[in-house]
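Note that this complex is displayed minus one protein chain, with the remaining chains in position.
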Amino acid sequence: MANGIAAKAPASSPARRMTMQKLMRRRSTTALALALPLIVLISTLVIYPAFYAVYLSMLDRTMEHFTGLRNILFLLHFDTFWMVVKQSCLFAITAVIFKALIGFVTSHFVHNLPAKGQRKWRGMLLVPWVIPTAMSTIAWFWLFDPSYSAINWLLAKFGIESIPFLGVPGWARFSVILVNVWYGAPFFLIMYLAALKSVPDQLYEAAAIDGASWWQKVWYVTLPMMRNIIAITMLFSLIVTFANFDIVRILTYGGPVNSTHIFATWAFALGIQGNNIPMGASVSLFMLPILGVAAYFILRDINRRGSSV
Amino acid sequence: MSASAQAIGPRAAAKPSSLKRSRRWALWWSYVFLVLFAIFFLMPPVYMLIMGLKTSGEIAAMTNPWWVFHPTLENFKALLGSTQYLTFFRNSAVIAVAVVIITMLIAVPAAFSLGRMKFWGSTTLATGVFLTYLIPDSLLFIPLFKIMAWVHETTGIALLNHWWALIIIYPTLTVPFCTWIMIGYFQSIPKELDEAALIDGAGYIQMLTKIFLPVALPGIIAATIFAFTVSWSEFLYPMAFTVSTDQLVLPVGIVTTLIKGDVYNWGQIMAACLMGAAPPLIIYAFLMDYYIAGLTAGATKG
Partner (left out) sequence: MAQVTLRKLVKHYDETPAVRGIDLEISDKEFVVLVGPSGCGKSTTLRMIAGLEDITGGDVLIGGEVVNDVPPKDRDIAMVFQNYALYPHMSVYENMSFGLRLKKTPKDEITRRVQNAAQILDISELLERKPKQLSGGQRQRVAMGRAIVRDPKVFLFDEPLSNLDAKLRVQMRTEIKKVHQKVRTTTVYVTHDQVEAMTLADRVVVMNGGNIEQVGTPNDLYHSPSTKFVAGFIGSPAMNFLPCALDEAAGGLRVRLSDQLSFPVPQERTARYRPHLGRGRLLFGLRPENIMEQRPHLEANQNPFEVELEVTEPMGMETLVYFLVQGMEVCGRVNPNAGARDGKRIKLVADLNNMHLIDDESGKVL
């Protein structure tokens, strides 16, 4: 066997290249076989439905007639739709900014603590992220409840009039954002804390020797070093917040008078509850542009990091 | 010259103590603010516990909502004796465990293939996997709803309003991210390790099972935790695809069946939420480092 190879190989180099190719091919086949379930899952249950949604949005209510862009055009002339667009943007952008701010501040505070206590605090502060949102939102729902409101009870102790948290549009909008910030800020805290830990101490020491104040250290050392993480975490969060469903569904269900509806809850109300699947699909498709933009930036960052390695 | 030396002298002597003092102040402020944030962050779960321990009578009496005057475990007992609640719990548990298994069976080999074997198009595919992670459930639930209805019409298999159908759908939420985490972990393993294994005579499958799985165990635990918590707390899909009381999972069950009209049995609802939140909280308490590793892996690796 071995002799056979020895005798054959030096004579014919094309034959050898064949076997080498065969080896490479077998490797690729194994690799493809291992990745196949993933490919099948993603293409049938993610990619295909995504395109199917586009098709669905072009049908009429009975789903028997193709109507082209009529659903989209209808939405563009519908006041409630524009309210939902505005509320979705307000909800996502405000929430992400506050999550990032709180995350940034708290991560610095935790980072300040002696190493021994950090674990405990970090563990405590991440709890909102761990509790399933549906369940914590129910607790918030009751904290905001007009007659039993535990928050209003506290405010009354300080002589502040009770607030209709979920009853009037302005406060309802504030409340859904507050709950989203409460739920998402810990995630930012963890990400930023990890980023802070990755900044080498020598940089701060060098900055201190160069005479930098605390603010200057944050501005010239921390922020530039964390820039990537800050950006990517915000983009991620923007996508997730934009597509949020649970909080609004449980807290206000879009009310009062649709003032807190965002794309996902409105699409649900129209599509599943209202039994107008094409219209629901059309609404949810309006999430695509912002998702696309965020995805583009995330991808660019990943590719850049990938090529720099 | 000597004057400046004198001027420096006392200041240099005073410096260490002022440094120490400013550091102590910084620490003190950190604690003050962290306590405030902790109160904010822990308010809802603590409130759940307080209310869960109250009787309906105490709640209706509108006494101090932040204190339990007559603590009772009645609410918890009632829930544990309620077949309905136990059904929700069972549905959630079976789904979560099944989804974890399916996810790992799909994600780990795929990550090994994409991260380590490097075939034609593997980088593109890895990026594609990541992109699908960014497609939210709120974009997919309507087409999936229609597809499930279509499957029923053509094959007679009723997917809608059956809790087990969620086992097929949930992996779309977990697999992309878990694959992404595992690619990161696999890629961080030095390439010499597979070369050593290759020389030792291991094939690709042996390399995966005997070398990569044990070495990447922390990543696998992190991915498992992620898959479990995501399936445990998913709300939109079960909300859209299941209706009958016996087909609901915990989050939806609590929201739709316990909250009935105007008669809220708040003590029981809060107890239900608390027990529903327990599995992820327990996992988190014991495996916090893996949990956090999984969280941060998405952005820092890859």
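Structure notes:
Going in written order, the chains are labelled A and B, and every chain counts its residues from 1.
Basically, a residue touches a chain if its C-beta (ideal position, glycine included) is under 8 Å from a C-beta of that chain, and two chains touch if they have at least 3 such contacts.
From a predicted model like this one, the values you see are computed outputs, not experimental measurements.
Among B:Ser22, B:Asn64, B:Gln206 or B:Thr245, only B:Gln206 touches the chain left out of the display. Which of B:Leu19, B:Leu198, B:Val243 or B:Ala278 touches the hidden chain is settled by the complete complex: it is B:Leu198. Looking at chain B, the residues touching the absent chain are 190, 192-193, 195-202, 206, 210-211, 214-215, 217.
The criterion applied here is as follows: only the chains that are shown with their structure count from here on.
Averaged C-alpha coordinates put the centre of chain A at 13 Å from the centre of chain B. Residues 27-28, 30-32, 34-35, 37-39, 41-42, 45-50, 52-53, 56, 102, 105-106, 109-110, 112-114, 119, 121-136, 138-140, 142-143, 147-148, 150, 153-154, 182, 185-187, 190-191, 194-195, 198, 229, 232-233, 236, 239-240, 242-246, 249-250, 263-264, 267-268, 271-272, 277, 280-281, 284-285, 287-288, 291, 294-295, 298-299, 302-303, 305-306 of chain A touch chain B in their complex.
Chain B meets chain A in the complex at residues 26-27, 29-31, 33-34, 37-38, 40-45, 47-48, 51, 59, 62, 64-66, 105-107, 109-110, 112-114, 117-120, 122-123, 125, 127-132, 134-147, 168-169, 171-172, 175-176, 179, 204, 229, 232-233, 235-236, 239-240, 250-252, 254-255, 259, 266, 269-270, 273-274, 276-277, 280-281, 284-285, 288, 291-292, 295-296, 298-300, 302.
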